[in-house]
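First up is the structure itself, then whatever we jot down about it.
One protein chain is absent from this view; the other protein chains keep their places.
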Amino acid sequence: MNAQIAAILAIDGIASGAIYVLIAIGFVLIFAVTRIIFVPFGDITAFTALTLASLENKQMPGTVGMVAVLAVMATLMEVFSLWRKGALGKIPAALFFYLALPLIPAAIAWATAGTLLPTPLRLLLTVAVILPIAPLLNRIVYQPIADATVLLLLIVSVALHFAMSGLGLLFFGPEGVRTQSLVDFTTFIAGTPVSGQAMLILGSAIFFSFLLYLFFNFTLYGKALHATAINRTGARLMGIRPQQACTIAFLLGSVLAAVSGILIAPVNTIFYDSGFLIGLKSFVGAIIGGMVSFPVTAIGSMFVGILEGFAAFLSSPFKDVIVFSILIPVLLWRSYTLVHAEEEDEE
Amino acid sequence: MSRQITIAIGAVALLALLGAPLYLAPFSITLLNYIGVYSLVALGLVLLTGNAGMVSFGQASFMGVAAYATAWTSSVMGFSPWLGLILALVATGLIAAILGAVTLRLGGHFLSLSTIAWGLAIYFSFGNIPGLGAFDGLSSLPPISIGGIALVDSGQIFYMIWGTLLLTMLAIHNLLDSRVGRALRALRGGNTLVESLGVNALQIRLVTFVIAALCAALSGWLYAHMGRFVSPTPFDVTMSIIFLMMAMIGGSGYLLGAVLGAAIIILLKNGIQDVLPKIAPGSSGQLEVVVFASLFILFLQRARNGIVPFIAQWIPEPRRERPPQAELLPRQPQPAKETALMQVDAVTRRFGGLIAVNDVSFDVRAGEILALIGPNGAGKTTMFNVITGALRPSAGRITFAGKDITGANAAKIAAAGIARTFQHVKLRPKMTLIDNVLLGTYGRTKAGFIRSALRLDRAEEARARHEAMRQLERVGLGDRPYELAGNLPLGNQRVLEIARALAADPVLLVLDEPAAGLRRQEKLALAELLRTLRAEGLTILLVEHDMDFVMGLVDRIVVMEFGCKLCEGEPAKVRADARVQEAYLGGVA
Partner (left out) sequence: MALLSIQNVSVSYGKAEAVRNVSLEVDRGQIVTVIGPNGAGKTSLLTSVIGMIPAAGRVIFDGTDITALPTEDRIEMGFCLVPERRELFADMSVYDNLLLGAYTRRDGSAAIKASMEEVYGRFPRLRERRAQKAGTLSGGERQMLALGRALMAKPKLLMLDEPSLGLAPLITREIFKIIASLHETGVSILLVEQNARAALETAGFGYVMETGEIVHSGSSATLIDDPRLISTYLGGGASH
């Protein structure tokens, strides 16, 4: 390997690392607010890519059916629980939030199937169709067991991932997709070719991380979310509703997952089940950050991306093995640095 | 249902199982074989998840390591499957030990997350090593042969599989009902209690993790020689979650639950495979995963306890005899009365800028009851934690029976002869009274994992049981030793904690707010018990809020306020002290 190759690999690695940064930050964000390790998060990324590809091919994306199914289930559950509580007055609002709102973008995608929308609209529609999935899953799957331990929520998450990937195959089919490049130029930096897509990916990662920073530091909702993450009881005493905070966290996380899906779609061929590996690699980054620190998570995810780039060059079949094996030294380091709050009496 | 009927049903079930190859079709026997093989993995998870509280998504990959080890030995190298078994156990055990040593310190969700990652890493390795047939796998494995008979037929290996399963169940059953088994079961409520009893929690976790992996290894070995073909697919993460599903649906924590869970899942899978193609002809494969995952989620939301506890309510409690008389466990010598047993010398503890304990000194004399009192926030609990090894002092020295124990960890303090109770009662509510007290004898007994699994620990166990029973009787809880600790009212739970502490044969008993939350009668009974213990020569240090409780009971009092020692002396003198009244009633002067 000479310096030239190393530079190319590094740039490749930085680009995929930037994707992992977006997803890993989403993981940490959702975990901090909800205590849920949202394993199906990578699936959301993959579904975004598949949705975008369908829209490009003037087809109705499978996401429409998926959102419809989830929205109906969530609405039924919400209405039933309101009816049991005797809070019938809240039913219209529930219908609006759980049924109408998620179905609007899906309906647009359904209605416009057959026409090719201009790129910005297409991207926007893709994000809008994807956004409701995670909050709806939260209502259906997690809200009934919101008080469960982190470990139980994790088991549920893993099971949910398998349900989602099965649904993915059902709604999207087994074919892999790759979308058109969003930008199409290559520049040379110090003699090394850098694709426009790589620059776009890195730029987006920086941009969205910065947006998130602004949200958390300069808006009341951002601060309320942060407050819920660091002290749930304190937040409730301020009148911040934990379930509302959870929904916002899932929505924000979904934005990040959707963006990463749009960015990765032109670079990698994405299948209905590609999300799991993408998600898990981002996870390695999140674990490096101890599931708490955003900056360390970003650095960790970048490191995972670069490592993967070099590993792919050295031994393509074993690149995943190498990436996951890095967890062992990371955990060893973490076991000496993280102070672990004891989880008491889980029985 | 009476006890005889239960036994009869059990015997009939066992006979029906053993005779199965005689009357069942080969396909049903194959199903039973799968149930047996998968039950072994689920059994490991029952131990790991249900009893020790650790969740692993990597069991299928452990099974795979063993399957590949034996496939390589027997198919590629041409050796006997029995050599393959040894290699399978060694390889799996080693990998589990290394992975466990790295991640078990972190515990909780980190452990589980990392099992997904290395589960995948191991899975990808199978698929990418050409010597192991890559994604095509290895075929034409030889059958296992016993005494010249090759177990080719599904009816033949059936006995091998179910024999192994029943023996493993027996060994794990023995293990759970032993000294280490109790420590292992106590782990899931957290480390604080078990470490205060002198248990090395990390070591117990590690060995448990390895045992669960070895169960998966046995299963992998049988699996490889049952189908006589291995490929990576059956060992991926999907399979791991199905194993977890088996263990939890059966009722994680119950050995029989592993078998029941495996049977239900396999029969369900079989049923779904028959039904789904009729409903959705083109996509039954995908739907199967969705159906399984959704059912599992529904189960976790609605009925986490699983099936066995549900069935168990109709099965009569086995009648357990009171432990018989046995030789007493060895005891420590008690120090001579009135000598200084513990000296706390100028101890200070800071948290950041906050000084919680400031230059506090006092002695505890052998044979006395000393109370450490003071209003809320005075630093008593911090002082208590420093004495019991939960916190290190920032400055100062603590000596106990002539030895310096400053900053020693909880296990060392326990070994030195100090036993403690907790302000928020730390019992294992789902363990019986006698098991809770037996936890206290951990430091006085020796049997390890292997001795326990093979039942070579019974003599020592009998002595420990006798001792636990003696302590239960001593505190007045001797009438129902097999009641669950969680069913006791708070007052008795506190007393049970004292019995557990006494079972450790301490020189000094340290009690953290023993009277908090007790009713008047309970307080009187507790005071009476402590007086008796003092009369028997035990030294007691108690931290208390309740002046009423302390006054008539203790020999001396140390009063703390704002982290400092306010005064020290006999109850009457302390009570009359104006500064103490001020501290307790407060003042705005």
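Here the chain labels run A and B in written order, and each chain numbers its own residues starting at 1.
The definition used in the following text is that contacts are C-beta pairs under 8 Å (C-beta built on N, C-alpha and C of every residue); 3 or more make two chains touch, one makes a residue touch a chain.
Since this is a predicted model, take the numbers as computed values, not measurements.
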Quiz item: Of the listed residues A:145, A:182, A:240 or A:296, which contacts the missing chain in the full complex?
Solution: A:240
Quiz item: Looking at B:159, B:299 or B:584, which residue reaches the missing chain?
Solution: B:584
Practice problem: Tell me where the left-out chain touches chain B, residue by residue. | Solution: 353-354, 375-377, 489-490, 516-517, 519-520, 545-552, 562, 575, 581, 584-588
Exercise. Write the list of chain A residues that the hidden chain touches.
Key: 220, 223-224, 226-227, 230-231, 233-241
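By our rule, only the chains that are shown with their structure count from here on.
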Self-check item: Cα-centroid distance, chain A relative to chain B, in whole angstrom
Solution: 36
Quiz item: Which residues of chain A touch chain B in their complex?
Solution: 37, 141, 144-145, 150-152, 154-156, 158-163, 165-167, 169-170, 277, 280, 283-284, 287, 317-318, 320-321, 324-325, 327-328, 331-332, 334-335, 338, 340, 342-347
Exercise. Would you mind writing out the residues of chain B in touch with chain A in their complex?
Key: 53, 55, 57, 99, 102-103, 105-110, 112-114, 116-118, 120-121, 124-125, 127-128, 188-192, 237-238, 241, 244-245, 248, 283, 285-290, 292-294, 296-297, 300-301, 304, 426, 428-430
